[in-house]
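Quick one: the structure is below, and I'll ask about it shortly.
The complex appears here without one of its protein chains, the remainder shown in place.
Right after this comes chain A.
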Amino acid sequence: MSSATTGNARSYFESRRTGERIRKTIMFLLLAGAGLVFVVPFWWMISTSLKTMDDIMQYPPAFIPKHWHFQNYLETWTSIDFPRFTLNSLTIATIGVVGHVISNTFVAYGFAKIKFRGRNLMFSIVLSTMIIPGFVTLIPQYILFAKIHWVGTYLPLTVPGFFGNAFQIFLLRQFFLGIPNDLIEAAKIDGANHFYIWRRIMVPLAKPAVITIALTTFQGAWNDFLGPVIYLNKESTYTLQIALQMFKASSGLSQWHYLMAGSVIVLLPIVVMFFVFQKFFIEGMNISSGTKG
């Protein structure tokens, strides 16, 4: 009613503001809805991890546990050798990160900043390895590792990381291409060699991309199931992903409460790492999508 007396301009801005508000509300509801879809399974996992087996068997199933059974976590931790498996996973993942960061930044620097004959051809060959599915090379690789007596050790899971990864080389090369050559020229004039430039200039400048590949490598190694399951034979060398399978039953009832508590424990480091490094991670991932041509 009052808008009639205050003129057209005000009514125009007000309606615009209302429109904006409605749009934002709808957007918020949509995002919240989508968020909920992602959160529900996650909550279900946490909720199951806090129930007793009796509560799990209840019908209808309770979304919120009747009694919060935090002992499940302690029992999961002690019922199998969790500290040992965590240490094993951590060792493999950490060595993997070191290997991938060193080898891929090194190779990518070469492809991005050093001119040599056949560079493009070699880069294409490296990229073309991306189209070979891992399953194709699985058996020959296994036989090779078995012949050199590496099966049963961590070597098949860690050493290949020191020999480059096509996607990560590509990602880092794109990042390096964006760093001006002037910096390299200046360093060269000051007497720096390629190794020095790589270590002191390129890698520090490519921090977001380096952190991205470190994170994806860590996550890949941490979540890897097939590699450890094929190459490791002794239980004391097993990783967390294999250990989780112990709670699953081939017949009869799985120990869901332990399985879920174990899954939460295993998931936690990845979630924490993502939150800590998310700024770099998003920046780093943008490089791969935003550097066409």
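Assorted remarks:
Here is the rule we go by: a residue touches a chain if its C-beta (ideal position, glycine included) is under 8 Å from a C-beta of that chain, and two chains touch if they have at least 3 such contacts; residues count from 1.
Keep this in mind: contacts and distances are computed from a predicted model.
Its UniProt record calls the unshown chain "Carbohydrate ABC transporter substrate-binding protein (CUT1 family)", which is the correct pick from "Carbohydrate ABC transporter substrate-binding protein (CUT1 family)", "Periplasmic heavy metal sensor", "Aldehyde dehydrogenase family protein" or "NADH-quinone oxidoreductase subunit C". The chain not shown here is touched by just one of A:Tyr73, A:Phe111, A:Trp222 or A:Trp256, and that residue is A:Trp256.
Residues 48, 53-54, 56-61, 79-80, 91, 95, 98, 102, 139, 142-143, 146-147, 149-155, 158-159, 162, 191-193, 195-196, 199, 225, 229-230, 233-237, 242, 245-256, 258 are the ones on chain A that touch the missing chain.
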